[in-house]
Every structure is written in C-alpha cells, then in structure tokens.
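Only a single protein chain was left out; the remaining protein chains are all shown in position.
Naming follows writing order (A and B), and every chain is counted from residue 1.
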C-alpha cells in the first residue's frame, strides 16, 4: 500500500467486517498440529487455481512447518498469524469484495502470499496469540494490518485517515516512537544535570572573545 | 435571542439532566444544574463549583456558540468534574499542585492546564465508555486557530483517542503528531488517576510548547475558549490534606519516561520512571509553595493565613485527643465536597458514587471517600485546664515559617493547638529584638489569632520581651495581670533565651555587661502553672541556661524532629486528659 499510488488505493471491506471475522476464528488455528503450509497451499488453489510449485511448497514447509520438535515460540506465533490471515482471506465478504479484486489485480495468490509474509514481519511477537482474536485493540491492530497489506482501505476511510488510525493502533510504531522519545527525554534530563554540575559550571579557559 | 427561546432551551436542557447523570452509570444526589438565561460574563458556556457541588450553564453562550443540541455532552461533562476529576476542592488543589510542578515556572497557566487535563479524562471516558458524543460538541465549538499550538495539540490528542480524521478537531494547523500520541497514551494510563497524571501532562506541555507562546497573555484565552470554564468556586480556604501530602512536590516525570505511560509497548524500559513515585516524607509542599499555588488560582489568602493552615495540618497528628464530644446532630445537612473516608469512620458515610468514580478497586481507607456535611460542632465544657503563655523565638537565625517548614513554628502549633483543644486559653507571642514582638496581646481561644502569632516572622536581633511577660503575670503601669487562672509559661528558643534572665547580655553575650533581671522568676511564681524552656541547644548550653533559669525547667533538643516530638509529649502530659478521642 505504501508504494501504491495513493489516489488509486481501492476501498475494501469495512473494518467491522474483518474484526467480526477475527472474533469468529476457529480455535483449531491455535493448535500446534495444524499444517499451516497446507492451509496456504489450499487457499492458493481456492483463490485462482494456482498450484504452488514444489520449490515454493518446500520453502513454505521449511518456514512454517519444520516439524513439531522444531517449534519455537516465534514460529508458533507466526503460524497463528498466517492461519488467521488465511481465515480472513477465505471470508467471502473479503475475497469477493470488488476493492480486493481490484487490489489483487488478477494475481490473487501473489496478493495473498504478500499479506502472509508482511503480516508476519509486522506483527510477530507483539502480542500473545489468542489476544489477536480476543482483545478489542489487538483485533483492531490485526484487522488494520491485514487491510493495509491487502492494499485496500477500510470502507469509508480515506488514505490519510487509514494511515493515522493504523499508527494509533500499531504496537510496533508506538513502541518505536515511545522508545525514541524516551531516549531523547532521558537525554535532555541528563544534559540538564550535566550542565548544572559543578564541574560544568567551572567551564574551561577561553582563548578568544566572541 | 428572546426570553421565550432561552426558556424553551432551559426546559430542553433540564429534561436531559437525568440522562447526563445516567451517563455516569449511577444516581447521584447532585441537584439540577443552574441554567442561566442572562449573560454571566464567564469565559465559557459551562462551569462548575466544587465548593457547593453545582453545575452552571450560561444558555446565552450556548445559543451564541450554536451548541443548543449538545445538552447531554455539556451536562455530562460538568457532572464528570464532580464525579471523576477533580471531584472536590482538595483533589482539585492536588491536581493543581502537581501541574505547578510540571509547569516549573508558569504559575499563570496552572488553572488552565489543570482544567484541560481533567477535561481530557472526562471527555475520553464519556466518548469511549458512555456513548456521549463529545466529539461532535468539540467539532461544533470549532477548531483552534493555526497559531494556537496548545489547542492544536489537545485537538489532535482527542482525534487519536477517538480515531477521528485528522483535522476534525485540530483544524488545519500543525500539531506535533508524536506528542499527541504520547498525550493520548497518558490520558489512557491515568484515566482514573487525575492527580497521578497531572504533573506529567504539565511537563509534556511545558517541554514541547514554545515558552514564549505559553507566556503570551492572549494564548491562555485562545485555549480557554475551546472548553468548559473549569472550577469557578469561591476562593475558599485551605483544605485540610494539602500540607501533609508527602507527594505533591515530587519531581514531575515526563510521560516519555513514565513506565505507566510507555510500558506495554514491549520494549521501552524507562530508567527514571520511578522518580517521584517514591512517597517518603520529603516531597511535601512547603508553606511558600502552597501559598504560590493558591495565589496562582486566584485566592487572596495571605502567606500568613496559608502558613497558619499549613502548620495546623502538620500539627494535627501530634495534638492531644479531642475531649469527649456530643453525638452528631441530625439537622439539615448540606452536601459538601468529598473527604477521604478512613478506616474507623462510620461505614454508612462512604459516598459510593464518589468512591467508585475515583477508583474501581475499593481499598478501605485508601480509595474511599465520604461526603462532607456542614454542621456545627458543639464543644462540651470541661474543668478548666491550665492556660498557655507561649513565646517563640523569631530572631534572624530562625527560618521564616511562612516560607519554609519551620520546626519551631510546628512545635509552637502543637503546644498551642493542644492547649486550645483542651479548652485552655492561649497567649502566643513571636519575639525577636528589643520591642519586636507579634502576638495575640492577651489570652484567647481564637485559633486563627493564635496561629497568626505562631507563624509570624521578625528575623531581627534577640531580646526576650520581658515587658510583656511582666504585664501578663505581674501587672504593670498600675494595671493588674492579664492572666485569669493558672498559666504555663513556655519558651521555644536557642541560647538567645538567656536574654530572659540577663536582658542586657543579648547577642553581646561574652562581654562583661550582663545585668540580671528577676522578672522571669517572679512571673513564673505568679503564673502558677509552671514554666518550660524548650531549647535547640547543646547539653552544656542547657546547663548554663539552667543555672540562671531558677525554677523554669530547661529542655535541650538536638534536632528539628526532636523539637516536635517534645512538643507532642509535653502537650499530652499537660493537656492530654483521658483518651476519649476519635483516634
């Protein structure tokens, strides 16, 4: 969405639609036994008949289903997010929406895989898995992230509003912002103390007058 | 605007009042709003008074600003001032005290910033939880001008809080996006703790907004025009609870460093976030700071009056228990502000509306509040206790009690107030050099007069007022003594007390010109209630004084806290009586 021509970002499903769909996500998606790569592959077939080639499937497997023994916390989190994205894309109200169709521009599998990878990058590790479907503000964050990476605007919002609201709910943005502001504020107070210290007050010999 | 139109408007608004109360989820004993149909000349369409728990609406301004259809938003907001922030005058002043710390050197903005902060908490609660449309009211009132940097920041904060399109409330002017985000987080973090978040809010504004703009007289007006008029109650007195709160002068933590604000973002670990949160006793308001605060809020109370209230409060824990008092009367009671309800108070007096509004988790004695009712207290007459003739040294070596916490004034307050509480009469005198004495000039039960003498400051030389002692106990110029019963003579001083016995020695002690006087000795005999010299002095110094002080008992105290402890113990021994008090 960021690199798209702002004037051409189509309007997609409403935020409420996506949020409700999340709230109704099946609990199975949180089970470690789910073969997430298979969810993605099946969805590709369903979307536009694409059968992922062997290399793509291998990559998906290696990335998302390396076997139960290799399941790290990070991986488990990413698998849940991918499962939820699949659940959202599968919603007829989403995939048949004209705005979504326009955004996918005939390459629906490509479009879906982009969302799958970007959502992982953006949201992995930010919240406990089940919060994404249970907590109001978490559902907001995932729903907005989904629509953003789906390259559509929430119904009834313009680009600037959508962008502002996304920043307001984005944990990562708020975290980085707050972290930088904390560094700067702590530094300002440290400088004030340093300048007030006696050793700073004594200053140093001056060689010229300004 | 015809009278008929305004009367109709009044009827419509009055009809909304129950809904406005219901927006806070409970019934309240607050009476109906005062709907003015004549211009009041106030800077806003609405204001409230914590003194008498009242909401005021100027309907002429409502009509003028075109917000006739926003009755619920306006009324529910004003109710919020009574139920959420600030609730009562004490909390209002606590918020203001914290704002003052955060503003550092901008006392003229305390009232405005405190009100903006309370408004943020109230409006966010109404908009997000009560379904009251504050956003439309704000939009109807109009957006701030492009140079109103404070108004823009607040407007943008509301937009972020309520997911409104950028510009709806902040207009076209530039607002610092990130500070608005921080402010929004601050509002949510302190949604139920107006006092806790006030300093951070002020600190944020002070740090991020051009000081020149903040100092410009027209700036405050441009911000004030956008919101409610705040607490327009009378100046009132100094509520009990300010002087002894150990947190009000604590340093302000910038929200960017406040773990409560920036925590939960999965990474930031602010270093100095606990700074100022530590209670202790070292961060209470000094008398001068309290006076500056009240002055900034428009109070005309003098520095001495504030100091008197300050020492009364600080002395309270040390006083002798009250004598037995009659049970409470059941006559007409008037709804006052909220006071803390403490463990031991009558359970039935808890104001649950106020309590729940202040905190959802009820901790008895901590979060509980009770309504204050105005009633006359009747003091039962008791057998006559010994009166107190009190002399406080106020020479140049002593601190000015109206400026900083002065142990000698606190000790004096403990003695004098204990005596008064037991029913005794007090003559209090603050003295310094020859002819320099300020006091009650006679024995009285008037607490204010006594406290005025206790907090007086002279700061001159050192010469005990022997003439006064003589007039009081021995009579002079043909007049009889002014005492009317057994009286205890108490002097709080340092080695300057020697001038009580050798008036010529004075500060030239060590020279050979020492002329003794027997006035003090004869006065003690005539007083008939004993005499004490409470001295900040070394043990050797005490011996020296004791050797010249005859039957006065000389006590040496080494530290300031010791002085107060002494005064407390002494008071209990002298005026304590039986322990029939409340605590």
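The rule we apply is simple: a residue touches a chain if its C-beta (ideal position, glycine included) is under 8 Å from a C-beta of that chain, and two chains touch if they have at least 3 such contacts.
Here is the rule we use: contacts and distances are computed from a predicted model.
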(request) Would you mind picking the UniProt name of the chain not drawn here, from "Ubiquinone biosynthesis protein UbiV", "Dehydrogenase", "AMP-binding protein" or "FixH family protein"? (result) "AMP-binding protein"
(request) Give the labels of the shown chains that the missing chain contacts, considering the complete complex. (result) A, B
(request) Based on the whole complex, identify which of A:31, A:58 or A:180 touches the chain you can't see. (result) A:180
(message) Touch as defined at the start, partner being the missing chain; which of B:43, B:165 or B:207 qualifies?
(response) B:207
(request) Over the whole complex, note the residues of subunit B touching the chain we left out. (result) 103, 105-109, 176-178, 207, 210-212, 215-217
(request) Since one chain isn't shown, list which residues of subunit A touch it in the complete complex. (result) 177, 180, 183-184, 187-188, 190-192, 194-195, 197-210
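Definition applied: only the chains that are shown with their structure count from here on.
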(message) Using mean CA coordinates as chain centres, what's the gap between subunit A and subunit B in Å?
(response) 50
(request) Using the touch rule from the top, collect the residues of subunit B that touch subunit A in their complex. (result) 159-160, 163, 165-166, 178, 181-182, 184-185, 207, 254, 256-257, 261-262, 265-268, 270-272
(request) Please give the residue numbers of subunit A that touch subunit B in the complex, ascending. (result) 125-126, 158, 160-161, 164-165, 167-168, 171, 174-175, 177-179, 181-182, 184-186, 188-189
